[in-house]
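Presenting subunit A:
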Amino acid sequence: MTEWLVDSGLGLALLLLAAATLYAPRLYTSVVFFMGFGLLMAIVWARLGAADLALAEAAIGAGLTGVLLMGALREHPPRTERAPRPRSLLWAALLPLAVLPLLVEAILPLSGGAQPLPAQVDAQLAYSGVSHPVTAVLLNFRSWDTLLELLVVLFALLGTRQLALSSRHPHPPWPLLLAWCRWLAPLAFLLGAYLLWRGAKAPGGAFQAGALWASAIVMLRLNGLLPTVSWRDWRLRLPALLGVTVFVLLAVATWLWGAGWLVWPPGAAKALILLVELAASVGIAITLALLVMGEDRELRP
Partner candidate 1 sequence: MSQTLFYLLVGAGLWLLGLHGLLCLRQPLRRIMAVNIMGSGVFMVMLALAVRPDSPDPVLQALIVTGLVVAASATALALRLASADRDRAQKTAEEGE
Partner candidate 2 sequence: MSLLWTPFLPLAIVLSSLIPGLLIFTLREEQQRTRVALNLVGVVLKLLLVVVMLAGVAQGFTFRFQVPFLPGVPLILQGDALSLQFVSLSSLLWLATTIYAIGYFRGSPLQSRFFGYFSLCVSATVGLALAGNLVTFLLFYELLTLATFPLVVHKGTAAALDAGRRYLAYTMGGGTLTLMGVALLHSVAATPDFTAGGYLAPLLGEVDVSLTLAFALLIAGLGVKAALVPLHGWLPRAMVAPAPVSALLHAVAVVKAGAFGIIRVVYDVYGVETVAALELTRPLLYLAGFTIVYGSLMALRQRDIKKRLAFSTVSQVSYITLGVALLGPVAAVGALAHLVHQGLMKVTLFYCAGSFAETCGVHQVQEMDGLGRRMPLTMVAFTLAALGMIGIPPLAGFISKWYLGWGALAVDEPWVLVVLVVSGILNAAYFLPMIYRGWFAASKTGECARTEAPAMLLWPTLFTAALVVLVGVFAAFDLSPLAWAQLIVDREFGL
């Protein structure tokens, strides 16, 4: 009974938070609601037993997106804060209502759908070089998806580089933040490294570690402890491109000299996966940090 109560509570809370985010009168309140929504979503993932996802959602979904929203909010203070009068589009209101019955009709039979894949994953897990199934799928069975996904992250960075950004006026670091930062930043780095290492055996992995490192870098930048390095300087450029470059070079290497495109040799699978994970998390950390805190001077092509 309580099981059912918790689920329905979480579900309804999610829907309410989402509605509140969209229709809150002031922009600031809707951003706060949105961050609440993100955290609640992380809790629901954990509730449903997907630890990898809970970590990723908390770090990337709620954390960094929330910081970005706050950043965007801070830059352009709400001049006239009248209630957002949604466009009186009749069809925009009716469309979701029309689609709802179709969706419900489609969802009902889904709980009994066929599922051949989990059995195959367990069967092949031994040859994948890692023991945690999600990491095995991400970095071995469907490694092509992950490579393309790293490209997506790179595109986001390249996109931000092309924009003509107005230079941000740096705030003097807030003393309490300085104190916090001395403890939190190293802890975040440590935690990220642990997540990265544990990814092979248990929930964790490149993205979660990368996100944590990125948050650590953002904290250091907020306190002005990290110098702004221009993109022209290789010390910033190479780590940012590390993930994609290592993955692509490995793919081409396995294609030319190995058994085929992205075929990890059985013996070295674990080592190669770890190498890729390390490179990917470094790349993601630098990229996400640049996305969040990237100064105009740093990013200018």
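The candidates came about this way: all candidates are chains of the complex that A comes from, given by their letters.
What we mean here is this: contacts are C-beta pairs under 8 Å (C-beta built on N, C-alpha and C of every residue); 3 or more make two chains touch, one makes a residue touch a chain; residues count from 1.
What you see is a predicted model, and the numbers here were worked out from it, not measured in a lab.
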Neighbour of subunit A by the touch rule, complex-wide, chosen among 1 or 2: 1
Of all residues in subunit A, those that touch candidate 1 in their complex: 3-4, 7-8, 11, 14-15, 18-19, 21-22, 27, 30-31, 34, 37-38, 41, 44-45, 48-50, 52-53, 56-57, 60-61, 64-65, 68-69, 71-73, 75-76, 84, 86-87, 89, 92-93, 95-96, 99-100, 103-104, 107-108, 110-111, 113, 115, 117-119, 121, 133-134, 136-138, 141-142, 145-146, 149, 152-153, 155-156, 159-160, 163-166, 205, 207, 284, 287-288, 291-292, 294
